[in-house]
Structure formats: C-alpha cells, structure tokens
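Before we start, here is the structure in question, set down as structure tokens.
Left out: one protein chain. Kept in place: all the others.
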Amino acid sequence: MRTLLLAFALALPLPALAETHDHDAPHLTEIAGLRALHAWTRASPGREALVFVELENTGGGSVLLTGAESGIASDGALVGFVLKDGQPAWETLASVPLAAGRALHLEPGALAIRLSGLSRALTEGDHFELHLETDHGALALHVEVAAADARQHSHAGHSH
Amino acid sequence: MGLPLTISELVVPGGKGRVLLSLPKLELPAGALVGVRGPSGAGKSTLLYALAGLLEAEGSIRWGETELLRLGAERRTRFRADNIGMIFQDFLLFEELDAGANAALTALFRPRRERAAMRLRASKRLSALGLGDHAGRHVSSFSGGERQRVAIARAMAAEAPVLLADEPTASLDRASADRLIDDLVHLARDSGTTLIAVSHDRHLTDRMDRVLTITDGALLGDEATAA
Partner (left out) sequence: MSDLWYSLPALAQDIALTFALLLPALLVGALVLRGFAPWPLTRAILWRFRGASVMFVLLIAISVGMGIGLLAQERGLRRGTAQAADKFDLVVSAPGSELSVMLAAVFLQPTDMPLLDGATYDEIASHENVSVAAPLAFGDSYGDAPVIGTTAEFARDLADDRIEGRMWQASDEALAGALVPLGVGESFTPAHGHGDAAEGDAHGDAHLRIVGRMAPTGTPWDRAILLPVEAVWEVHGLANGHAPERAGQIGPPFDPDYFPGTPAVVVRAEALWANYALRSEFTRDRETMAFFPGAVLAGLYAVLGDIRQVMSLMALVTQGLVAASVLLGLFILSRLFRRQIALLRALGAPARFVFAVVWSFGAALLVAGAGLGLLTGVAAASVLSRVVTARTDILVTAPIGWSEIHFLAGFVSLTLLLSLLPAAIVLRQQVVDGLRA
C-alpha cells in the first residue's frame, strides 16, 4: 500500500513537469523503437504543408514508413525532393524503409511528409497532431509551426 | 426636307458678363437659303455655332419641333449628327484619307447597318459635285475648290435638313468660288435643305433668299434679296 501510494505521488506531478518543459506537447515520440524528434513545418496560408522531422530506428528490426495522416489535412504522403527542369518539385514515395540502428532526416531539400487539402491556415506558433504510418502502427508527431521562411526546427541541435 | 428655325430671346454669353450675341427674334422657313454678313468679330460665327448647338446660350433655338438648348450635350450631338451638316472656311478634311473616306467620315460613328447607305450617299454627292472619278484620291492632292466640294459631300452625306456654312468660299479663288456657290445653291435648293451661310462674299450672299447683317452681336439688317 505504501509503495502504491508512493508511486501514485511520484506519478502525479509528471504530466505537469512535461507541460512546463514544453508548452503542451513533447518533442520526442516513439513507437516500436522508432523515435521522432522535432517535427516542424512552415507557416503557410495555402492548402499544402511539408512536415519535417528527425527519425531514428532504435529498435531491433527494420521499420517501413508508409504514409501519414492528420486531422487538419485531407491527404498525407511521404515525398522526396527532385529538381525537374530547374523547377523544385516533390515526388511521392510509396514507402521508405528504415533499417535498425539507422537515422533518417526529413528535412528541406530532401524528404518530407506532405499534407495536402489543409482545412486551415498554419500560423507561426501553432501546433497540430500528425500520425506517421508505419508497418508497426502509427507514430504520433506533434508538429510545431515555425516561421514561413524557417530552414530548421527552432530546437534543432538539442537532443531531448 | 429642311427644318424651319425659330429663335427667341437668344443671348450667347462670352464670359465676364460680356454678351457675344443677342437675338430677340428670328424666324426662317424650312428650305430657306440665308446669308449672314457683318464685320469680323461681330458675332456671325457665334450665331452659326450656337445654331449647331456647340455653344451654351440662353433663350430659345427651335429647329422644327426640337428645342436645341434644352437638350443635354450628347442629345445635342445626336441631333447635330442627324440634322446638321457643317462646312468650314478651311475645309477641315483628314489629309491622310481619300476623298470618298472623307465624304463618308460620319459613317464611322453611325450604327453598322446605316454605314453602307451612308457611304453610297456620300459617293453620290461626290459624283454630283463632279468628283465621282476622284473618290480614291488622297485629298492632299486636291485643289481648294475640290476640297470644299468634298466637305460639302461630307456635310450632306447624312441627308441633314440643315446646312451651316462658315465662309465656305473665303479660301478659294474667284472662279472656284463661283463654281462652288453654284453647286452649293443647287444642291440646297434641289434637296430643300435649309442653308445658313456666313460669308463676306457678295457672290454667295446675293444668291440667298435673305441676308442677315450682324454687327456688334446684334441683328441690324434682315433683307430679302432679288434672287
């Protein structure tokens, strides 16, 4: 009983701690060893947004990324940057495997999650939820909306 | 057929309280040929421009049933297009156009359906004035007499019942002027057009039914001629 109480007492302040550390959502999420850190996107009034995130497979097996979905978008997909006729473009990738122990940086000029059919404009400082779909289930990402001309996450370089 | 003219209490102001022309009463029957003479600056041209509806004035200028001074600017323009042909001392032709195009100039702002008939009439007028073979020539190569004939054809292309002429012979030599006077008078009489011609030229005024004399903005004489 004492231990239970102690555990209860210890557990109580934890969500509060998380809150003070970081507004309302954690930077780091994980599923089956797949960790996602610093999901971010750029403020935009348009119908499309590119979401960037640092992924690391700390688990024992390979993980297959297959897509994404979010409540604020009608569609989500993994896309890769290409330069076509001098015009930047993003090509849809059906799936991307991530081997055990490897990292994958979704970043400008490389890989991204493209959300299309956004139901609202994204303004700097906003947050929204996104689910990265994998063969091991969906990984929740808490996406932070950065400035319209941001090149990286505001906490990039920190390791949480 | 021409239009009769009734003027009453006409005053054309000249700004700063001046009066350019004052005409208490004048009546001209339809188809009348009227000369207007008087010294330079006496108000002859002012009368002509007022009759054309180009000047603001007080009183009444009535062409047939139309009270000209009561019409707004665009209605007056419309009335002028339908009823008044004008001839000027220095012809005012478009030098870059040929005689036919100058004579049919007013067709350009007529409704499309009227244009062909208008061009036809213009070319008939040119023929009647002896220029039928020269319709395709640029008017820059024409003599003064020929130019004024083109201007007459232009003024009469719309079959306007009224013709206003401002010194039509002043830029012509005597022989040309006499031929032009003949043509103008015949055309006006044949078509029953009311013709009002401001002129110093006795050869012209002598051929009119009446001659008005205007001095210092007032009508000083109104006499019937022997013709």
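Chains here go by letter, A and B, matching the order in which they are written, and residues are numbered from 1 within each.
Just so we're on the same page, a contact is a pair of C-beta atoms (placed from the backbone, for glycine too) under 8 Å apart; a residue touches a chain by one contact, two chains touch by 3 or more.
In this text, all values refer to a predicted model and were calculated from it rather than measured experimentally.
Among A:L98, A:L115, A:L132 or A:A146, only A:L98 touches the chain left out of the display. Note on the undisplayed chain: of the listed residues B:M1, B:L92, B:L120 or B:L220, the one touching it is B:L92. Interface note for the absent chain: among A:V63, A:A77, A:L111 or A:V145, the touching residue is A:L111. Across the interface with the omitted chain, subunit A contributes residues 47, 78, 80-88, 91, 93, 95-98, 102-105, 108-111.
Interface residues of subunit B with the unshown chain, by the touch rule above, are 45, 49, 52, 54-55, 73-74, 77-82, 84, 86, 88, 92, 94-97, 101, 105-109, 111-112, 115, 154, 158.
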